[in-house]
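Of the protein chains in this complex, one is absent; all others appear in place.
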Amino acid sequence: MMDKVTNIEEIKKSVTAGKTIMIGGFLNVGAPEKLVDMLIEKDMKDLTIITNDTSFPGKGPAKLIERKMVKKLICTHIGTNPETGRQLNAGEIEVEFNPQGTFVERIRSAGAGLGGFLTPTGVGTLVAQGKQIISVGDRDYILELPLKADIALIKAWKADRMGNLVYRRSARNFTPLMAMAAELVIVEAENIVETGSLDPDEVMTPSILVDMIIPGGYENE
Amino acid sequence: MMDKVTNIEEIKKSVTAGKTIMIGGFLNVGAPEKLVDMLIEKDMKDLTIITNDTSFPGKGPAKLIERKMVKKLICTHIGTNPETGRQLNAGEIEVEFNPQGTFVERIRSAGAGLGGFLTPTGVGTLVAQGKQIISVGDRDYILELPLKADIALIKAWKADRMGNLVYRRSARNFTPLMAMAAELVIVEAENIVETGSLDPDEVMTPSILVDMIIPGGYENE
Amino acid sequence: MSDARAVIAKRVARMFKDGDIVNLGIGLPTAVANYLPEGINLVIHSENGVTMMGPKPLEGDEDKDVIDAGGRPSTILPGGACFDSAMSFAIIRGGHVDATVLGALQVDKNGNLANWMVPGKVVPGMGGAMDLVVGAKKVIIAMEHSTKNGEFKILKECTLPLTAVAEVDWIVTELGLMEITKEGIIVRELAPGITPEEIQAKTEAGLIFPENIAIME
Partner (left out) sequence: MSDARAVIAKRVARMFKDGDIVNLGIGLPTAVANYLPEGINLVIHSENGVTMMGPKPLEGDEDKDVIDAGGRPSTILPGGACFDSAMSFAIIRGGHVDATVLGALQVDKNGNLANWMVPGKVVPGMGGAMDLVVGAKKVIIAMEHSTKNGEFKILKECTLPLTAVAEVDWIVTELGLMEITKEGIIVRELAPGITPEEIQAKTEAGLIFPENIAIME
């Protein structure tokens, strides 16, 4: 049986090609703290980070911002992290804002092999600038394009050794979609269980989307 | 606390306006047998039925075909039901075939308030006829439009009284998407449990998408 | 919470019927849940993937995996469900939410809303607001009538970058309850002691005053 559980050193070796990285979590709930630290230890630079928000100061993806590791941020909201706002206003970072529904749907679209989707969200606003408007029936829609990454860093509540994942409560948020949309999907799991111990209906991300797993997460800190 | 559990007579009264009906199930697994019978008892005619296949003779949606209740069928496959094929070849029924991934994504698109999506599936085939082709990067995509219904008839394994639903194994198939894409969502539940007894992470369709519930399904027959 | 904000939250709380599915924005809108009349239970949808979101937990009872859309510890009531963000915004955009209550920097007489950025100053981002405003069946703006500096917030035309075009249905401020219609902004209720002249003086957009204007409770 496949065993995708490994250690942080192996993961450091694997995170080489590509600098576009998705990081799960909504205001740090569901964020893979240990995998973020791995990026810091590798001292990576000029990253493009795709994450909903930049968390709170000192937590999760915020640590990458604070260390000036991020060249471009694709997100929906930065209001909880003043340093991100400061870097934006000072021209030190490029920030692309997406409406949150558009953000997650773009990620899903990449993972699902679609070429994009039509959304009413953002029509008549700055979000529509430079994008194709397509009318269906009597309504205008923005054509939004897929958003994919080289690497997804995500957290699960439970993972079996084969890579089936279960999330808990509002920590699920963007993670199941990011797990579909990156070349290399790395999981930090609060609990690692034997393959076969999860009920097939309980699984939220099937193993075939997952590449590597390390133990981690809040409960192991 | 809201209680959406009712009886078949109340449901018969509610199924009046609109004749476009989605029916869950893949080769009858996950099909709401009792709710199909309800349509037969009401002797409805000229229905537009949206369902993946037309099951096997004498089962689920096949019963509507056999009674000539269906004017138009929107589906992906009818190979398991010779009578549907006979009616198609005899010009007695209109059948619109969709690739299965397109079929379910169109339903999701309607439920998710999107105006459509771009798929590579069907490019260069009959499926593309009459549809807009949009190029993104170096690839052509078909613009597929949302597919919605007046009524969705679906089956769940467990429902709480408020309408949170859990499906089991491969009986899940199209149902969670259909529950998003119809004005009136009616559930036949194998097991009805008290509100609060389901774990929030176990729920596959949140209560807010569900309108009415009756006990039914295989286990109650 | 200031008196003004409590007045607003109380009035918004009476705009729902039992069982309504409602998304409450961060800040003042969240306070609405504290003032619901007896017998009115809402199904609170939180865009980070929860239905039946409850009140904040008692100290010591926090669950690290349960927060509201503002990042504060929260709870999930019986009948609640969790789902991913794609499903959460499918619910929002798909018209499955009866009402959303949001704050605003500016609203105008055409129902346009601006609440996500002040160019060159504060650019927090739109988060889920653009989807909520486009997708919810009813959009209620809950805000103080003017800025702290006394500037207009209810305008003829928004000057800040828009969140959405022509989507706002109601505005509730400490001065009154206003409905946005094709004819313009109609004042439906006035706070006790507030005259039409007073509310108009604090509003750039011309207000419509019908014959019967109730007193806002």
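Just so it is clear, A, B and C label the chains in written order, and each chain counts residues from 1 on its own.
Criterion: a contact is a pair of C-beta atoms (placed from the backbone, for glycine too) under 8 Å apart; a residue touches a chain by one contact, two chains touch by 3 or more.
Just so you know, these numbers come straight off a predicted model, no measurement behind them.
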item: Partners of the unshown chain among those that are drawn; value: A, B
item: Among A:G30, A:G85, A:G111 or A:G217, the residue in touch with the chain that has been omitted; value: A:G111
item: Option from B:P61, B:P99, B:G116 or B:G216 whose C-beta touches the chain left out; value: B:P99
item: Those residues of subunit B which, in the complete complex, touch the missing chain; value: 26-30, 52-53, 56, 75-80, 85, 88-89, 95, 97, 99-102, 104-105, 107-108, 119-127, 157, 167-177, 204, 218
item: Where the missing chain touches subunit A, by residue; value: 1-2, 108, 110-114, 160, 162, 164, 180, 195-196, 198, 200-201, 203, 206-209
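As a working rule, only the chains that are shown with their structure count from here on.
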item: Farthest-lying chain, centroid of Cα atoms versus that of subunit A; value: B
item: Whole-Å separation of chain centres (CA-atom averages), subunit A against subunit C; value: 29
item: Whole-Å gap between the CA centroids of subunit A and subunit B; value: 32
item: Euclidean distance of C-alpha centroids - subunit B vs subunit C, Å; value: 35
item: For subunit B, residues that touch 2 or more chains besides their own; value: 112-114, 200-201
item: Multi-partner residues of subunit C (each touching 2 or more other chains); value: 50, 76, 82-83, 89, 92-93, 134-135
